[in-house]
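Of the protein chains in this complex, all but one are displayed in their positions.
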Amino acid sequence: MLKTFKIGGIHPCDSKLSKGASIEILPLPAKVVIPASQHIGAPATVIVKKGDRVKAGDIIATASGFVSANVHSSVSGTVQAVDMQKDAMGIARQSVTIAVEGDEWNETIDRSDELVAECNLSSKEIIDKIAAAGIVGMGGATFPTQVKLSVPSGKKAEFLIINGVECEPYLTADHRVMLEKAPQLLAGVRILCKALEVDRAFIGIENNKRDAIEHLTREAASYPGITVVPLKVKYPQGGEKQLIDAIVGRQVPSGALPIDVGAVVQNVGTALAVYEAVQKNKPLFERVVTVTGKDFSSPKNLLVRIGTPIASLLEYCGGIPETTGKIINGGPMMGRSLCNPEAPVTKGTSGILCMNDKEAAREPDTPCIRCAKCVSVCPMGLEPYLINVMSRKKMFAELEVHRPTDCIECGSCSFTCPAHIPLLDHIRVAKGEVMKIIRSRK
Amino acid sequence: MNETLLFTILTLCALGVLAAIVLYFVAQKFKVYEDPRIDDVEGMLPGANCGGCGFPGCRGMADALVKADDFGNLYCPVGGGATMNAIASYLGKAAVEKEPQVAVVRCSGACDKRPKTNRYDGAKSCVVAASLYAGDTACSWGCLGLGDCEVACDFDAIHINPVTGLPEVDEEKCTACGACVKACPKTIIELRKKGIKNRRVFVSCVNKDKGGVARKACAAACIGCGKCVKTCPFGAITLENNLAYIDFSVCKLCRKCVAECPTGAIHEVNFPPRPVKPAAEPTPDTVKAVPSAEKKPEEIGLAENQKTETQE
Partner (left out) sequence: MDKKLIVSPSPHIHSNTSTSKLMSDVIIALLPAFVVSIFFFGFDSLIVTAVSVVSCMLFEWLISKYLLKKKPSLTDYSAALTGLLLAFNLPPSLPLWIVVIGALVAIGIGKMSFGGLGCNPFNPALVGRVFLLISFPTHMTSFVSTKAVDALSGATPLAFVKEAVKSGKPLSELMGYFSYGDLLMGDKSGSLGEISAAALLLGFVYLLIRKVITWHIPVYILGTMFLFSGLLWLIDPETYLDPMFQILTGGAILGAVYMATDYVTSPMNNRGMLIYGVGIGVITILIRVWGAYPEGISFAILIMNAVVPLINKYTHPRRFGMVKAK
């Protein structure tokens, strides 16, 4: 019996169209737009100005505050502008536009492919290097990694969990990384263990990626302490709290952090970035992005420089299919549909998914038949139907006891609702409003 | 048979009396004293329970009014001055005068002026759309047109016009309770002074983008050119973050800015039609319809200014 999380969950069709496509390197675009805020927390402070020459890996914006991350140039070239540029959601954000000239990297970066598994740095030195490299959680949450690794005093990390679940349909970026970069990934996992001063690490992988499970189990044999854990396929297993529950059977209480049950969770992409940052001095300026959709003749996994316009990824894969009705930044369950295809790839872009008109359109909603399916699939044990109704009636003060703030926005409720009620749309509003109420009390 | 009947009736009566006695003592024991004036004041309030005063309902407001030493910030926008005066005289306190206000929609990006750049297909709620993204046009500031204000209004006074996709306020019905102002996630609705004869001049745009960007997104946007600021003889217009704002307490309704605005972002409402040539005599028709059109705008403003001064 494979392990999985205990409460709720759904089984969407996994549609991993691009799982067989090896990672290709996307040719450099003519210019990149690098936003100063690609992470959760305070936007970084831009330190370059128009006309500056930069190389790939040069720092262009520094972290401002504890929860923030450095931003590096992903290309070599001249800074064209530092101004407000519209992001994928059409909201203007401060960005650095760089015209690409050649491909010169910062001298400190080791560009060889040679594996450097041994790491003799102390925990503090590793975390500092990770912070300098501007690494954030690459599964999509984009929480600065060094913050997650800095265990607050009085708490103790007992184990590291590496998230190789990739439970979102369509996405295969992590899957390909596990297959193609296994030695580097495992070296990265060991570095993370060292940073946390723990000796156990679990790599959770869903059972629909058998090849990755087998490959990593083989490779991990030489790393004592690292265990590959095959998991039953169930969405949203990639949720941090769900993954901890699935692997070690501990449930993070409401309002608490994973560290409170002794766990730290990192994505496989993050582990690879950590390896490159610590052993190769390479800051986070490129990442693997899945470009997929039913109407692409060949969906691909691309290694892309941060700041590359999304449109040029689509162009490389044969252009946006005629039938496209919606382009999603991320997976179909939690990704955000974008309105501006010229927007850049950021540190948290795990996939670009084109859906045709038929898939894209929502069905009109009908009356709630109180079937309780939303209650039974909610992985947090909430009552989505109730939060939805109370949110529409703006009863936010009364809503607090129903804990909409626990919602992880996985979308299982909306996915499963036979009446096609957009439950999550309204729960998200409730979550925000209740957060405001809680904050105003403090 | 008769005996049974009698017995039943007597039992039921006894039960009834017993229950009455118990209820009487319970009511005595748990009696909560409540100022009877609260009921009276509640009766004088409009009873719409709209929350425009900041209290959950009229009873909350009545309670606060009875307890308050002076009315200070307590004001019922729905009932207006008359209601407040009546309550004040009933409670023997001084009422606070407030200028009657009306909700004003500060966006003129109708469908023909502000082209759509994408199609929104989420829950029909502005809050949901606003928390998701910039909106279905290139303007990330303007009206989303999904009607949260319409839902929030208890007085049926604001409606989305299906042609323009923008909300329109019914001045007759609007009580300036402010529910729509709170409901709008883009804060495009503002409560402004009703003005003499309901005449108002305001900038119908909240776009703070640079001129070029704003203009590209919407033909009716304020582009922050500043012409109106220079034109205004009273210094009522300020320009901040590429957006002009007319301070209604300073504005004298001269309408010079309206003519000057290159995009037509400044709106005038309830003014009589302008004469063809500004210098020409008003046509008899206008005089007949609105006699005060004879007055020069400055005079109107002046008169109004005096009025506000005396009130203060």
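Each chain gets a letter, A and B, in the order it is written, and its residues are counted from 1.
Assume contacts are C-beta pairs under 8 Å (C-beta built on N, C-alpha and C of every residue); 3 or more make two chains touch, one makes a residue touch a chain.
Here the structure is a predicted model, which is why all the values come from computation and not from measurement.
The chain we do not see here touches A, B in the full complex. Here the missing chain is touched by one residue of A:Ala141, A:Val375, A:Met395 or A:Met435, and it is A:Val375.
Contact with the undisplayed chain is limited, among A:Phe159, A:Phe202 or A:Tyr385, to A:Tyr385. Listed residues A:Ala30, A:Ala256, A:Ala397 or A:Ile438: the one in touch with the omitted chain is A:Ala256.
Screening A:Cys339, A:Ile352, A:Met390 or A:Val434 for touch with the missing chain picks out A:Cys339. Remark: the omitted chain is touched by one listed residue; of A:Leu2, A:Ile25, A:Ala99 or A:Ala361 this is A:Ala361. Within chain B, the residues in touch with the undisplayed chain are 116-123, 128, 132-133, 136. Hidden from this view is one chain, which touches chain A at 7, 10, 12, 169, 241, 245, 251-254, 256, 320, 324-328, 330, 332-339, 341, 353, 355, 357, 359-363, 366-373, 375-376, 378-383, 385-386, 403, 406, 409, 411-412, 414-416, 418-420, 422, 424-425, 428.
In this text, only the chains that are shown with their structure count from here on.
Within the complex, the chain B residues that touch chain A are 117-118, 121-123, 125, 127-128, 131-136, 138, 140, 209. Chain A meets chain B in the complex at residues 86, 89-92, 336, 339, 360-362, 392, 422, 425-426, 428-429, 432.
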